[in-house]
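Pasting a structure here, questions to come.
Now for subunit A:
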Amino acid sequence: MLSWALFFVTICICIALFLNLWRLLVGPHVSDRIMALDTMYINAIALLMLYGIYMETSLYFEAALLIAMLGFVSTSALCKYLLRGDIIE
Partner candidate 1 sequence: MQHLSILPILLPLFTGALLLLPPLSKTLKRQRVFTVLSMLLQVIIGFTLVASVQIDGVTQYILGDWRPPFGIVLVADPMSSVMVCVTNFLAFGAVCYATGYHDRTGGYFYPLFMFQVMGINGAFLTGDAFNLFVFFEVLLIASYALLIHGGGKQKTQATTHYVVLNLAGSSVFLFGLGILYGTLGTLNIADMAQKVGELEGSVAILAKIGALLLLVVFGMKSAMLPLHFWLPKTYSSASAPVAAIFAVMTKVGIYSILRIHGVVFGDEAGELANIAQSWLWPLALLTIVIGTIGALASPSLKLLTANLVVLSAGTLMVCAAIGSEAATSAALYYMVHSTLVAGGMFLLADLIARQRGKAEDRFVISKKTDNPLFLGIGFAIAAIAVIGMPPLSGFLGKIMILQAAHSTAEQLWVWPIVLLSSLGALIALSRAGTTLFWRHSVNKQQTEEHQTVHIGEWLGIVLLLGASPLLALFGGPVSELANDAATFLHDPRLSVEALLTSPLADGGF
Partner candidate 2 sequence: MEGIYAFCVGLMTACGIFLTLRGRTFSVVVGLTLLSYAVNLFLFASGRLKLDGAAVLGMSEEYGDPLPQALVLTAIVIGFAMTAFAVILAMRARADLGNDHVDGRIPQTKEQARQKSGGQR
């Protein structure tokens, strides 16, 4: 049952990732693309957690944590760039 659920969720996330990429590619605005990237980060976290369950290991927890942290930094910096140009002013 668990493996089935894992498979299902993996497929869901794969589709989600594709959708994100699609949004990232078509835009139409940069804000859309950033949003897509941000969502991608979150999906990646989910993927890592799933992988952790699948591999029965918690080794990937830190990676997920870092994606959460750094993804946010990256998103906010990107937005700051679009808003102000200079991200560190």
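Keep in mind how these were chosen: all candidates are chains of the complex that A comes from, given by their letters.
Convention: contacts are C-beta pairs under 8 Å (C-beta built on N, C-alpha and C of every residue); 3 or more make two chains touch, one makes a residue touch a chain; residues count from 1.
Predicted model only: the values in this text are computed from it and were never measured.
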Pick from 1 or 2, the complex member that touches subunit A: 2
Complex contacts: residues of subunit A adjacent to candidate 2: 55, 57, 59
